[in-house]
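The complex is shown incomplete by one protein chain, all other protein chains being positioned as in the whole.
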Amino acid sequence: MELYAKKVVHIVASADIESRLVKIAQEYNRGGYTIYPARGGGDLGVQSGMLDVDSNIAFMMVVSEKDLDQILQALDRMIKRGYQMIAYVLDAQVLRREKFGVKPS
Amino acid sequence: MELYAKKVVHIVASADIESRLVKIAQEYNRGGYTIYPARGGGDLGVQSGMLDVDSNIAFMMVVSEKDLDQILQALDRMIKRGYQMIAYVLDAQVLRREKFGVKPS
Amino acid sequence: MELYAKKVVHIVASADIESRLVKIAQEYNRGGYTIYPARGGGDLGVQSGMLDVDSNIAFMMVVSEKDLDQILQALDRMIKRGYQMIAYVLDAQVLRREKFGVKPS
Amino acid sequence: MFDFSGLLIPAVLFFMLGFLASVIRSDLKFPEGMSKGLTIYLLVGIGLFGGIELAKVDLSEAIGSVVAAIALGFITPLIAYGILTMVGKVGRMDASAIAAHYGSVSAATFLTAVAFLEARHVNFESHTVIMLAIMESPAIIVGLFLASMSRRMLGLNGQSDDKHNSEGTFGHLLRDAFTNGGVVLLFGSMLIGMIATSNSLDKIMPFFSKQGIFMGVLSLFLLEMGMEAAKRIHEFRKIGFFLVGFGMVMPLVGAVIGLITGHYFLGLSVGGTTLVAVLAASASYIAVPPAMRMAVPEANPSLYLTLAIGVTFPFNVIIGIPLYYQAATWLFG
Amino acid sequence: MFDFSGLLIPAVLFFMLGFLASVIRSDLKFPEGMSKGLTIYLLVGIGLFGGIELAKVDLSEAIGSVVAAIALGFITPLIAYGILTMVGKVGRMDASAIAAHYGSVSAATFLTAVAFLEARHVNFESHTVIMLAIMESPAIIVGLFLASMSRRMLGLNGQSDDKHNSEGTFGHLLRDAFTNGGVVLLFGSMLIGMIATSNSLDKIMPFFSKQGIFMGVLSLFLLEMGMEAAKRIHEFRKIGFFLVGFGMVMPLVGAVIGLITGHYFLGLSVGGTTLVAVLAASASYIAVPPAMRMAVPEANPSLYLTLAIGVTFPFNVIIGIPLYYQAATWLFG
Partner (left out) sequence: MFDFSGLLIPAVLFFMLGFLASVIRSDLKFPEGMSKGLTIYLLVGIGLFGGIELAKVDLSEAIGSVVAAIALGFITPLIAYGILTMVGKVGRMDASAIAAHYGSVSAATFLTAVAFLEARHVNFESHTVIMLAIMESPAIIVGLFLASMSRRMLGLNGQSDDKHNSEGTFGHLLRDAFTNGGVVLLFGSMLIGMIATSNSLDKIMPFFSKQGIFMGVLSLFLLEMGMEAAKRIHEFRKIGFFLVGFGMVMPLVGAVIGLITGHYFLGLSVGGTTLVAVLAASASYIAVPPAMRMAVPEANPSLYLTLAIGVTFPFNVIIGIPLYYQAATWLFG
């Protein structure tokens, strides 16, 4: 099968800031994103997932190489303003190039 | 630690077609798969995860390089028949080669 | 955006052994880890996720290259003692190097 | 003329609250699994209620309802398919999948109608619950039939030629129609309501009965359905004017058929006739969508989900139920 | 002197059990979503109760409570901010976010106080529930105001200059304060309790009312809160001696203001006065934290969450409520 190189951006953050991240996906990734419920531990202590305030989400976007940088910059702006998150990027090969086209502009 | 090269296939699709994907794992991956609850947004709008019809799953399989292609082809057949999904492949290094052997044939 | 090379360790195991894995994260990864609820299928049959005994978790750690090996060795020790799990490692590029520093020692 | 007091019942008001919450973009959100759990509870409760009532009536009375339910389940989707393809030029695969939803029923709409009737102390025949259970499945079969017919007309070769996929065969898909979780829960609970000793049933009824917590749970569920319905509004533009209109006209068509069936064919009371109208007018969002997603993957799920949840469900809850009740009282006028 | 019998009610005992379970490092864990679901239920139940009671009183009586609630919501966070920045040298952004929590309320603390009063057959005025609903939001506004003032003082340029982020504007943040899920549920349910026909409300009350399962659900929820509170103890060292002390002194300050308001300004009974004290003394962990996480990202969430859930909540449940009740009886002495 023919595959196409894309980037996968993974973010782990408090569930409370979900709407901000969705906004980024809408602006830079044609509204494409996937959210996983998550909990965890880190510098801010344990996020048990039991109360809303204690829940994390993992926010995943499959993005084009060329959209990657402005997405990372948007995330960086959030981080600079104080929003806590971790973010990493993976190299991936996708099926169906047409699902991950350029953003309409 | 010695690690072994494998492929990780990630699929995001409606929870309704889970049984189809499990079938693929049983046929081509010795029944090995992991499912994560998920929600998200894409071309078909928002999948809020609240009702069954509105829930996604992420379906993950660690597969051998040599099984990869027929798994992708099985996915591609599903896509061609109309099933909506996104799928990507990652390069991974696994611990314990014996857990991901060849499929019995 | 500048990115930094890290490793992402993914483990899928029974939810019952979560506390062991958290201990590893605390010992070797400054307490940094993320847990996803999961279910799945493998050599031990189907883990439906309905009862506690039937639930998996995916345990994810973003780690430094240099911490990787001792984490993998800790996992290997668990596996040798009989704990069932699958584990794989991905190459990732992270934002914010300072979030994934060396473990205090 | 239109009597607004019918809207002042908690079920409807909570639906509106959920709708509003979504419209004003509140961050209100039900946790993953909550409405799925509530759905399981509601289906079991309604099934038990139906079974207990069924054990009391004699079977010959019920048989008419069974026949009527099957007939409604077969006829309404055919009409829907006709309207969609002939009036609306909707694609045949989409039309098949949509049609199936209208032949089946929405338990939440039915229960809202029950709450509506009870708030006015209107009695209804308990057979209607059997009809609810029975009507879940036949429409799925009609949908499968329409889809395979459409495939042949369009020259697609669909599922059956796929060697790799035994699930695609008609037999398997048929089985899916009857082993759907919702169908199994409804029928199973009905059977349990019929055969369990009445003494032992009494012990569980504070949990499941309408004298217990059932109606409260329903309200909470409708709160969630309100949010889901409102979320779909954004899709209205995408699915187009014709389909949105169809989502409001088709219930009326169904209701008329239901009213006639309930009043003339089954000879039911005002309450019972209203409920049959509601059954015929409502569109499934539990049993049919997964069946169509599996069996008719060529159809666009946005279309049928938006229609069932975003158009027809709110239409029935807010406008339809009081209207059908009014019509039923006229028939008795 | 201190009357321990007030602690021997299930709500408090389950809180202690959860706390203990966490302290002995039990693997007890609520499934994802369970306490979120219980929270939704509790907010709807309390809203309905308030609405039904409100429909009975005349509006002029209630208006005083509304004014008092708004006043409390504005004044207590200002006092808290003052203490934090002047006595404690807490950073201004952190102080703004923490202050907002103390101006708002904790529904679970309020309900525990209701359980406490009911176990002693002490009546209370139902207006207090309106006050609960109203006090959720104003403090958020004060928090936003304090944060933007602090930003100016610190020379930060915060949210508003960010072209990429219209959500950062004051207007948007204000909207968040009133569209928060908890606020919408409370107000919406209150409205439903007021306007739904009483006959139809009766049908859902076995689910939502205190004669039904409400108090049992509350106990289960407090079990979970106990675990959450205990989990925060590990953070005590990090947040420091001053803040832990603040988390116990501030409720006392609030309670005094609340007692005065309830007794002298509103002329409430012992029960009502106790509840107003509880409202003023309690700190929000539902509506305010997400608002602050969004609007004041510069503040450290560990601080306000540890204070609200790990210090003030247990303090109020175990020590505060009996104390405020005692004080209220003295006022009437």
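Every chain is named by a letter (A, B, C, D and E) in the order it is written, and numbering of its residues begins at 1.
Assume a contact is a pair of C-beta atoms (placed from the backbone, for glycine too) under 8 Å apart; a residue touches a chain by one contact, two chains touch by 3 or more.
Computed from a prediction, not measured in an experiment: that's the story for all the values here.
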The listed residue (E:L54, E:L84, E:L144 or E:I213) that touches the chain absent from the view is E:I213
Which one touches the absent chain: D:M16, D:L54, D:V129 or D:I213? D:I213
Touching the absent chain when the full complex is considered, from D:Y41, D:Y285 or D:Y304: D:Y41
Residue list for chain D contacting the dropped chain reads 32-34, 36-37, 40-41, 44, 176, 179-181, 184-185, 188-189, 191-192, 195-197, 199-201, 203-208, 212-213, 290
Using the document's contact rule, name the residues of chain C that touch the chain not shown here. 14, 16-17, 19-20, 23, 27, 37, 39, 44-46, 48-55, 74, 77-78, 81-84
Those residues of chain E which, in the complete complex, touch the missing chain: 5, 8-10, 13-14, 17, 20-21, 24-34, 115, 118-119, 206, 210-220, 223
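One rule holds in what follows: only the chains that are shown with their structure count from here on.
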Hey, what angle do you get rotating chain B onto chain C on C-alpha, to the nearest 5 degrees? 120
Which chain has its C-alpha centre farthest away from the C-alpha centre of chain D? C
Suppose each chain is reduced to the average of its Cα coordinates; what separation in Å results between chain A and chain C? 20
Please work out the Cα centroid separation of chain C and chain E, and write it as a whole number of Å. 37
Please tell me the distance, in whole Å, between the geometric centres of chain B and chain E computed from their C-alpha atoms. 44
Residues of chain A touching at least two other chains: 19, 36-37, 39, 49, 90-91
Any chance you could list the residues of chain D touching two or more other chains? 27, 29-30, 32, 34
